[in-house]
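Note that one protein chain is taken out, while the other chains of the complex remain in position.
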Amino acid sequence: MSNFSHRITGGTDKMGAPFIAGFARSGDFRRKAVQTILLAAAIFAVLGTGDPATRFQEIGHQMMCICGCNQILLECNHVGCPASDGMRNELMAAVDRGDSNSLVEQSFVQKYGPTVLAAPTNKGFDRAAYIMPFAALFLGFGLIGLVIRSWKNRPAPAIAGGLAPVAGAELERFRDQARKETDL
Amino acid sequence: MIWLICCLMLTVACLFYVFYLPGKLYLGPEKTRAGYLHERKDAVYENLRDLNFEYKAGKVPQADYASLKSSLQDEAATILAEIARLESTPAPRKENRI
Partner (left out) sequence: MAEIGSFALLLALALSVYSFAAGIIALVFQRKQNPQLALAGGSIPRRTADSVSDEGSLTATLRRNSERIGETARRAGIATFIAVLLASVILVICAFHDDFSIAYIFHHSNRDLPGPYKFAVLWSGQEGSLLFWSLLLAAYGFVLRVRYKTDARLFAYASVIVASVQIFFLLLLNFAAHPFAIMQGSIPADGSGLNPLLQYPEMVIHPPMLYLGYVGFTVPFAFAMGALIMKYPGEKWIHITRRWTMVTWAFLTCGIFLGAHWAYSVLGWGGYWGWDPVENASLMPWLAGTAFLHSVMMQEKRGMLKMWNMWLVFATFWLAILGTFLTRSGIISSVHAFAQSSIGDWFAWFLLITLVAFAFFFFKNKSHLRSEHKLESLVSRESSFLFNNLLFILLTFTVLWGTWFPKISELVQGNKVTVSAPFYNRVAIPVALLLLILTAIGPLLAWRKTSLESLKRNFMWPTIGAIVTAIFLMATPQSWGSVFGLKPWKDIAYFYSLMAVSLSVLVTLTVASEFWRGGRVISRHTGQGMFASMVQLTHRNTRRYGGYIVHFGVVVVIIGLAGAAFNQDKEKEMGYGDKLAIGPYTLVCRSYTQDDSPNYESEWAMLDVYKGDKQIGTMTPVRRFYHASQQTSTMPDIRSTLNDDLYVVFEGVNQDNGHPILRAHLNPLVMWIWMGVWIMLIGTVLALVPNAPAPVRVPAQARLEPAHAAPVATGD
């Protein structure tokens, strides 16, 4: 959670839109939802393209150092790391050149392999990484819906434990005892 | 050599502890049907107290409170009746054990 700070602009909106839109029910609600999401996506997309320093931070937090320390590129902290300094310089140069985010990422992937990206991409099988949790969420909601429906429709159960219901004066007497013993 | 003796002593001590069982074993209280019903009664009582409390705290409306309370009291009464029956006719203990 410490990496809460990583700029994840441009990721969540891409994922969120189709799902939320797909599951909105009424037409009016759906239209509004889509509009809101598109607006949010547009805002985040515009904000994503900031000045070079911000972009350096943003992209640098989406990549890993490849020296084996398993740290985010901009968090790799050992002096004399054989990899991170060179990678940072490369990234800085690319940002200064004005390369787009995807171009920078592509060139890094070509050079260092796909593990240089800190998270799966939105292409090909990688997408499954994001789809599965949300699919599980909606599946779970569906299941809970079914469970709740079946529980609600269940007939009032007999008292468990093979107990025969009591009636008449006996019932009243014991109900009274229970009431007395549980009144606040 | 010393370690061999230590190991031997350890083994003997363990075997002695595990297999030397003089006298009659005490295995704790036996669980009875009445005991089981008392557990059930405690759970229903707990639910009744919760319901009373939540009603007084303003979470449950009057109508719901009355019906929920009534059904819980029925359940409690049934269990209490069974307990009373069991306890008034002392059954042979052996039959009721697990």
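Letters A and B mark the chains as written, and numbering starts fresh at 1 in each.
Keep in mind that, in the parts below, contacts are C-beta pairs under 8 Å (C-beta built on N, C-alpha and C of every residue); 3 or more make two chains touch, one makes a residue touch a chain.
Remember, predicted model here, so these are calculated numbers, not experimental data.
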Exercise for review: Would you list the chains present here that the left-out chain is in contact with?
Suggested key: A, B
Point to revise | For chain B, residues in touch with the removed chain | key: 3, 6-7, 10-11, 14, 17-19, 21, 25-36, 38-40, 42-43, 46-47, 49-51, 53-54, 56-61, 64, 68, 83, 87, 93, 95-98
Practice item. In the full complex, which bits of chain A touch the chain not displayed? Write them out. Key: 1-9, 11-13, 15, 43-44, 47, 61-62, 64, 69-72, 75-80, 113-121, 124-126, 129-130, 132-134, 136-137, 140-141, 143-144, 147-148, 151-152, 154-157, 160-163, 177, 180-184
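The definition used in the following text is that only the chains that are shown with their structure count from here on.
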**Study point:** Geometric centre distance via CA averages, chain B-chain A, whole Å
**Key:** 44
Point to revise | chain A residues within the chain B interface of the complex | key: 156, 159, 161, 163-166, 170-171, 174-175, 177-179, 181-184
Check your understanding: Mind pulling up the chain B residues that touch chain A in the complex?
Key -> 36-37, 40, 44-45, 48-49, 52-53, 56, 71-82, 84
